[in-house]
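For this depiction, one protein chain was excluded, whereas all remaining protein chains were kept in their positions.
Right after this comes subunit A.
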Amino acid sequence: MSLAFDEYGRPFIIVEEQESKSRLKGIDALKANIAAGLSIARTLRTSLGPRGMDKMLQSPDGDITVTNDGATILEQMDVEHQVAKLMVSLSKSQDDEIGDGTTGVVVLAGALLEEASKLLDRGVHPTRIAEGFEAACEVCMPRLEAIADTVDTAANGHEELVQTAMTTLNSKIVHRMKRELAEMCVEAVLAVADLERRDVNLDLIKLDGKAGGKLEETKLVQGIVIDKDFSHPQMPKRVEDAKICILTCPFEPPKPKTKHKLDIDSVQQYQEMQEAEAAYFRDMVAAVKDSGANLVICQWGFDDEANHLLLKSQLPAVRWVGGVELELIALATGGRIIPRFSEISAAKLGSAGVVRELSFGTTHEHVIVLEGCAASKAVTIYVRGGNSMVVEEAKRSIHDALCVVRNLIRDSRIVYGGGASEIACSLAVAGAAEAVSGVTQYAMRGFADALDSVAMALAENAGLQPIDTVTAVKAAQVASASPQLGIDCLGAGTNDMKVQNVREALASKQQQLLHATQMVRMLLKIDDVISRDEDP
């Protein structure tokens, strides 16, 4: 902490607890921040692209996650540094908004930071760098729109959508099943999509999973899956045309919240009470039965006696269903959540086509599936896989694929991946830079270099010579004026990304550029970091 002293050599205390805080100013603060950001970007850089590597993350409890999904890696990395946290939220916002390209955005931000640091070394003022980057980014946006292609999502049984989803799944561990999973994703998205408004509510697609079984057993269920059993082993395992009574009150005598005591002092009263008790159960079950319900879903438990009465009245029941699931069921089946037995009525029941129990593998695990729900088109993708790591990673991969399909339905404009669009932008920025005089020109060139650096990372991860490959593609793009040429990461023998079906939603790419530029601009504006020292 730098200090100011008065004429007697005593320090002026300006900041509270000044001695225990450290302060970085000016260029040092910038450099420190850039270094922190770079260290995050460097971790993710090797995960970029179809042949990117995975990271193994060990949680504080020793659980292992293996993934190459940028957002997941950063979320679980447990970072502490404030700037590193900014990078994490950068990737998270890309995840929330687009659901894909979470690694790309961080790698791009890292490349920009690296360029910024070079420019700082040459004495360029950070604000000028930020302005240059901003100008470059503005060049990129129209360029991206100009090179964008429109795909016909409905053509050929949505084949285009399936192909795009497959491209996303290619880099993941589930590649073995990519065709099946891609079709599943497209089917799921189309089931809930509002094609008129071109909107998809992904909340209606529930991703659920359980370790065990094979990836091949992953299923798309046209309805809701709840991980529960019927309350009595002998209840029917299948209810057709279900009328569902959704209860949040237990099948037990009421427990008034007012404190009270019920004193019994005669045999007669004792017998009356026994009668009353039995009547409670009878009335409860009768109330449900009379409403016409043929399935009970309850948030709480049942007394054994009630359970048996339910069985006898042929009312299959599910107990201990969590609040979130209960709400989902209510939404999907159009039922009302009923808090008291006295309020049960036929109008409040939800309805579903079939409710049945589904079992898996050797392990006698069951789930209950509600299909053909009346009110909404909720679907569930139920993931199975060798172990919990695979299941979790498969869920993340499917989520990415779902997002990609959704993005295409929202906006069918795409740009080509494999570094093609980055290189096209880089050429555009470099060209535009020539026309600008002053320091901005340097900053814009830096931006173009950063874009090249993303393409290089792709080539590097694929085991290719980065400089040779990227320059060759760049020259080819200029020569043929085709923005579809990218890096042939998979060794397919062609650089034409259209042929390889490697593409990204236009919106996704634009967001990446905008987010990364914004974040770097923000970092470049920080010139003072005051932080509390770690406790010794």
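FYI, contacts are C-beta pairs under 8 Å (C-beta built on N, C-alpha and C of every residue); 3 or more make two chains touch, one makes a residue touch a chain; residues count from 1.
As a working rule, contacts and distances are computed from a predicted model.
This complex has a chain not shown, and the name its UniProt record holds, of "Signal peptidase complex subunit 2", "C2H2-type domain-containing protein", "BPL/LPL catalytic domain-containing protein" or "CCT-beta", is "CCT-beta". From the options A:Thr248, A:Ser345, A:Ser388 or A:Gln441, the residue with contact to the chain not on display is A:Ser388.
Along subunit A, the points of touch with the absent chain fall at residues 22, 24, 28, 31-33, 35-36, 38-40, 42-43, 46, 51, 53-62, 64, 66, 68, 73, 76-81, 83-84, 117, 173, 176, 211-214, 232-234, 252-256, 259-267, 270-271, 273-274, 276-277, 280-281, 303-305, 307-309, 311-312, 361-364, 386-390, 461-463, 491, 534.
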